[in-house]
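Only a single protein chain was left out; the remaining protein chains are all shown in position.
Take a look at chain A:
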Amino acid sequence: MPEPTPSALSNNPIPLPKDQLLEAYRTMRTIRDFEERLHVEFAKGDIPGFVHLYAGEEACATGVMMHLTDIDRIASTHRGHGHCIAKGVDVGEMMAEIYGKETGSCRGKGGSMHIADLSKGMMGANGILGAGAPLICGAGLAAKFRGDGGVGITFFGDGAANQGTVLESMNLAAIWNLPVIFVIENNGYAEATSVTYATAVDSYVDRATGFGLPAVSVDGTDFFAVHKAAGDLIAKARGGGGPAVLECKMSRFFGHFEGDSQTYKAKGENEFNRANRDCLKIFADRVTAAGVVSEAEIALLDREVASLIDDAVTSAKAAPLPAARDLLSDVYVSY
């Protein structure tokens, strides 16, 4: 992603050129609509298994991923739809995967928690919390050996931040000076347990300091704050400056999984967050108030995305189921 030139920013209080603003909004809106629609479709009972929705956290995935290209790798989480979309995984294939269809990203063999597209540098959503951290160290190591300038980003929540794998990986990335960024998506809850209960330090920045890693904590509902902080850390890592930690504090609008009664949340918490901590609303208000993007342009993107998601759901429902022979295929490359 090229840095905006000073001329492009003149008379513009918004620190990004318009095409990038539209791209950012489109990505965040796509994630939001994808998740809101899954919430509705899941309740109908058509979707097998369980899904974890990313609504409310869109600015984090989008603000980070806008600095990446296909040579850069990400390792995601059980709550991975947003990371997939922001990394460029095909939305139609994702939807088909979640419906367990042959046309899905993983031919119906992975499901919501395992969507991957290695051609896009997406190393997989992951059902094991904290498992992406060692994997992304490997991606960083591979980039370093190849000298291709690629970086690796691992996302994990405030819960998985307490996994040994994450802590071991921070140390490993530090001693090998790997081009890796650890992104902590702090939504306040590890499933139903509060971060204040489960984490001994008040700030993940302090924990990163313990590993000798630079760390930044930002308001994850502010796309521009995420974009700026991630850009700085990624550029440094890409240039050989080593790993870092980025904490994004935000809220998830739904439960841990669909069907979660969310009784651990305060009364009115979701309503408050939707009214005051909605990264899409905050973004749209800011760019329209600045006069950089019009309300009509926002509305047009909203319509385009709504149509994209409609098509994805329609196609996914109509898509063929995997064939019985698929049960036994692709266990090995050769056996």
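The working rule: a contact is a pair of C-beta atoms (placed from the backbone, for glycine too) under 8 Å apart; a residue touches a chain by one contact, two chains touch by 3 or more; residues count from 1.
The rule is simple: contacts and distances are computed from a predicted model.
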item: Name of the absent chain as recorded in UniProt (options "Alpha-ketoacid dehydrogenase subunit beta", "Imidazole glycerol phosphate synthase subunit HisF", "Monoheme cytochrome SoxX (Sulfur oxidation)" or "ABC transporter"); value: "Alpha-ketoacid dehydrogenase subunit beta"
item: Which residue of A:Leu22, A:Leu172 or A:Ile234 touches the chain not shown here; value: A:Leu172
item: Residue touching the undisplayed chain, where the options are A:Met28, A:Ala59, A:Met95 or A:Ala139; value: A:Ala139
item: Listed residues A:Ile85, A:Ala116 or A:Ala190, member touching the removed chain; value: A:Ala116
item: Contact residue for the chain not shown (choose from A:His52, A:Arg73 or A:Arg207); value: A:Arg73
item: Residues in chain A touching the chain absent from view; value: 73, 75, 104-110, 114, 116-119, 123-124, 126-128, 131, 133-139, 141-143, 145-146, 152, 164-165, 168-169, 171-172, 175-176, 329-335
